[in-house]
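A selection of the complex's chains, in situ.
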């Protein structure tokens, strides 16, 4: 479902060339991820939901969103690598869990958390 | 570098079956992403950096990290889909930008932001 080996290798090389492995502890990468998610969220904070759905139609706004999403993905893939997490297996397992937690008949049209069904 | 088409389709179907598309505005998905990142960060908040590097060796802690990373990735891939962002192109473009911003000779062993070189 997910193949990020190319990106993983590119980021690893980028870090190695700059002697940045020393900074890339899981703890630090989780923080860096937070910072990037904050920048992504900022793009949508004052938009209505409808306006946020229109972002894909606006080249400037869409370009910003694209860049921030890339930043988040880069740190997430790097974090998975240093934690030796196989992202394909991780999402397969999580989707199965989610399917059990949110059976179609209970979850349909319903945004309630499974713990409150 | 990144191929997430399988995951993207699986998530889209999951949302469709539950009539959840109505909730999946970019604005809402950015918030959901924040919540999941918060859960991921929590795993590392009281650990030293060294201890965070050992998480991969601890099956229980590694399993939690794996699940939280999967949650973040699932929402990120979903957000990219609703924003019509091609993740492969997005990360290629971003890695090029990063290479320009952080030339090896300036960035080596240095965690300073490029804006402060």
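All chains are identified by letter, namely A and B, in their written order; residue positions are counted from 1 within each chain.
Basically, a contact is a pair of C-beta atoms (placed from the backbone, for glycine too) under 8 Å apart; a residue touches a chain by one contact, two chains touch by 3 or more.
These numbers were taken from a predicted model, which means no experiment stands behind them.
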item: Number of identical chains forming the whole complex, with 2 shown; value: 4
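Keep this in mind: only the chains that are shown with their structure count from here on.
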item: Computed distance of Cα centres, chain B from chain A, in Å; value: 3
item: Chain A residues within the chain B interface of the complex; value: 1-4, 6-7, 10-11, 14, 17-20, 22-23, 25-28, 30-31, 33-34, 37, 40-41, 43-44, 47-50, 52-53, 55-56, 62, 65-67, 69-74, 76, 79-80, 82-85, 87, 89-91, 93-95, 97-99, 102, 104, 107-111
